[in-house]
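Only a single protein chain was left out; the remaining protein chains are all shown in position.
We call the chains A, B and C, going by the order they appear; numbering starts again at 1 in every chain.
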Amino acid sequence: MSVDSIKVTVWNEYRHERKDPNVAKVYPEGMHKAIATYLGKQLDLDVRTATLDEPEHGLTDDVLAHTDVLIWWGHMAHEEVSDVVVERVYQRILGGMGLIVLHSGHFSKIFKKLMGTTCNLKWREVGEKEKLWVVEPGHPIARGLGPYIEIESTEMYGERFDVPQPDTLVFISWFEGGEIFRSGLCYYRGKGKIFYFRPGHETYPIFYQGEVLKVISNAVRWAAPIDGLKITFGNVKPLERIRK
Amino acid sequence: MSVDSIKVTVWNEYRHERKDPNVAKVYPEGMHKAIATYLGKQLDLDVRTATLDEPEHGLTDDVLAHTDVLIWWGHMAHEEVSDVVVERVYQRILGGMGLIVLHSGHFSKIFKKLMGTTCNLKWREVGEKEKLWVVEPGHPIARGLGPYIEIESTEMYGERFDVPQPDTLVFISWFEGGEIFRSGLCYYRGKGKIFYFRPGHETYPIFYQGEVLKVISNAVRWAAPIDGLKITFGNVKPLERIRK
Amino acid sequence: MSVDSIKVTVWNEYRHERKDPNVAKVYPEGMHKAIATYLGKQLDLDVRTATLDEPEHGLTDDVLAHTDVLIWWGHMAHEEVSDVVVERVYQRILGGMGLIVLHSGHFSKIFKKLMGTTCNLKWREVGEKEKLWVVEPGHPIARGLGPYIEIESTEMYGERFDVPQPDTLVFISWFEGGEIFRSGLCYYRGKGKIFYFRPGHETYPIFYQGEVLKVISNAVRWAAPIDGLKITFGNVKPLERIRK
Partner (left out) sequence: MSVDSIKVTVWNEYRHERKDPNVAKVYPEGMHKAIATYLGKQLDLDVRTATLDEPEHGLTDDVLAHTDVLIWWGHMAHEEVSDVVVERVYQRILGGMGLIVLHSGHFSKIFKKLMGTTCNLKWREVGEKEKLWVVEPGHPIARGLGPYIEIESTEMYGERFDVPQPDTLVFISWFEGGEIFRSGLCYYRGKGKIFYFRPGHETYPIFYQGEVLKVISNAVRWAAPIDGLKITFGNVKPLERIRK
């Protein structure tokens, strides 16, 4: 592993897969493993996983200190994520760590805290078709894609998605049942970069689909921290002479 | 007062003015009164005030239900604002109420919650000169202004201002001591509109300055709610037939 | 008509309606008349029309000097609009006049010049269903609407729409055939404001549909010029003393 590799931690709630045989059939080792397996094959990425039921949810100070980009999937247990860990992750993001929030992670504590809004939306689970259209084709997160990604069968998320207008909007989804959704959203927050990506319901094999995984790996590279300036806040002396 | 008038509540912490004779000399009845007096002369505005030490900080359900735009000034007692009231104000903003945050209000609980970032900045209090340059001259908040507003003597706020990139940036400040600051920022959040405006330290007579007051009244009109759609969230039925 | 009314000029190419009996049946007096009739009933608007085959396309210096917001529909004769008139309209927009570009006006000389991109898109004319979803419900252009506008039968426009990311995105369209489209786009340019609105093909009675007309009238009010500052450019003297 190169010294310059991007350190990725794939975090998963990892409950559905252990409780629901239908989900277990699709993701026997959890969605985090499916994602981590793909990312782990990329030479520039150094990948580990963490899950809710590990001590400190697997997100200790040490793990976060060695994480450049955190990927987040949660759904049924958002409220079980401790406020202490949320605050720790939040501080790391404002300090430069990238965050990729997947699908039902829209309702996670960390995403809501960063957005400052309810992050609410419409949804329906009937296994309909989705097309994610690329609307900003020069953006690095669209690298290597065709004009759209088709997902054969998925849960629907519909607008109004109650989030701030993104700094850059990369994907918009079409759903068979009549809705649309802003489904690839880039945000600068603090020194960190955040990407929300809609696909990925637990009962569909979406995290095995090549284009979805490609987007996640593109997003990891986009969200990686830069050797950024140390920002100072607070009381400062004048840089120039004040005339009075 | 017309039935169509915009209902404005000017909220002030109102502590400096009662504790510090130097501040009391400038604002004997409080900064809120200086602002409310100006706004109250405008025929399309219906203005009241509220302060921290009133019951429920003067922001009861009833007051908020009759407030279209809330103006917020706080500084030394941000932590004394009860979380219950903050949550109430927050819900009203996401539901459509406008919010204008003045100066040191950048560190208020409500602004930090809405921004999702620290809202930190650099500052210095030596009474230096500020120029607020208009950078989006077609924006309604710039109505009736010249190319810049000059404030003879003020506290400095400097970048990095740790907030999300605004939906529209209207003013940028120049300071004598060498700093710049994004000092007029528009945000859409939920169904509400938020304007952060930098001027207004308690020891300077800035809330008597015509251009500053004009900006505040322009912002009130910009931030007023629209007869907006009732947004529904949650589980929905398909609008179109799903083929499977 | 009040002295404060917004002066609107509805410009139409007005060729389809005179050449094609199917279009004439829908819009016997032209699409501009359908729009102008609706707007003309609003007390705060002062409405006139202009068409391509009038002298100077009906857009003389005098007409433009008395136009606050210009509405533009063109399709088959974009190239016949004289460069002199385009330049005149362009200068007025940068000077503060609002512009609302409808449907096939995306390929007009004036819109392409203002956007700086090709403004190209995908299209299909099979009379399919469209839903325009509101994604920024606090925006004044969404005033009075429901969660979406449905158009029963229309031409499709699909992404990639080759325009700059808008300052605010208000509507996204869903199409029966599988595409999505950013269909309500706000831009600040110079001192002017521009709104692109997708609906309105000549063979469908879309400019008689109440919600479509409501959006156009909302957009007129949003795009109206402000009493803005006179912007000066060029060589200037220092405002503060330079120390050397």
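Operating definition for what follows: a residue touches a chain if its C-beta (ideal position, glycine included) is under 8 Å from a C-beta of that chain, and two chains touch if they have at least 3 such contacts.
In this text, all values refer to a predicted model and were calculated from it rather than measured experimentally.
Peer 1: Looking at the whole complex, which visible chains does the left-out chain touch?
Peer 2: The chain that is not shown touches these displayed chains: A, B, C.
Peer 1: Among B:T154, B:T168 or B:S217, single out the residue that touches the unshown chain.
Peer 2: Within the whole complex, the residue contacting the unshown chain is B:T168.
Peer 1: Even though one chain is hidden, which residues of chain A still touch it in the full complex?
Peer 2: Interface with the chain not displayed, on the chain A side: 96, 129, 131, 134, 136-140, 142-147, 167-168, 176, 188, 190-193, 225-229, 231-232, 239-240.
Peer 1: Counting contacts across the full complex, list the positions on chain C that touch the omitted chain.
Peer 2: Missing-chain contacts on chain C: residues 94, 113-118, 120-124, 126-128, 158, 160, 162, 164-165, 167, 176-179, 187-190, 231-240, 242-244.
Peer 1: Suppose we count only contacts with the excluded chain; which residues of chain B make the list?
Peer 2: 131, 133-137, 147, 158-161, 165, 168-169, 172-175, 178-180, 182, 241, 243
The rule is simple: only the chains that are shown with their structure count from here on.
Peer 1: Turning chain A onto chain B with a C-alpha fit: angle in degrees, nearest 5?
Peer 2: 180
Peer 1: Quick one: chain A and chain C, Cα centre-to-centre, how many Å?
Peer 2: The computed centroid separation for chain A versus chain C comes out at 37 Å.
Peer 1: Using the average of all C-alpha atoms in each chain as its centre, how far is it in Å between chain B and chain C?
Peer 2: Distance between chain centres: 32 Å.
Peer 1: Which chain B residues touch at least two other chains?
Peer 2: Residues 167, 176, 188, 190, 231-232, 239-240.
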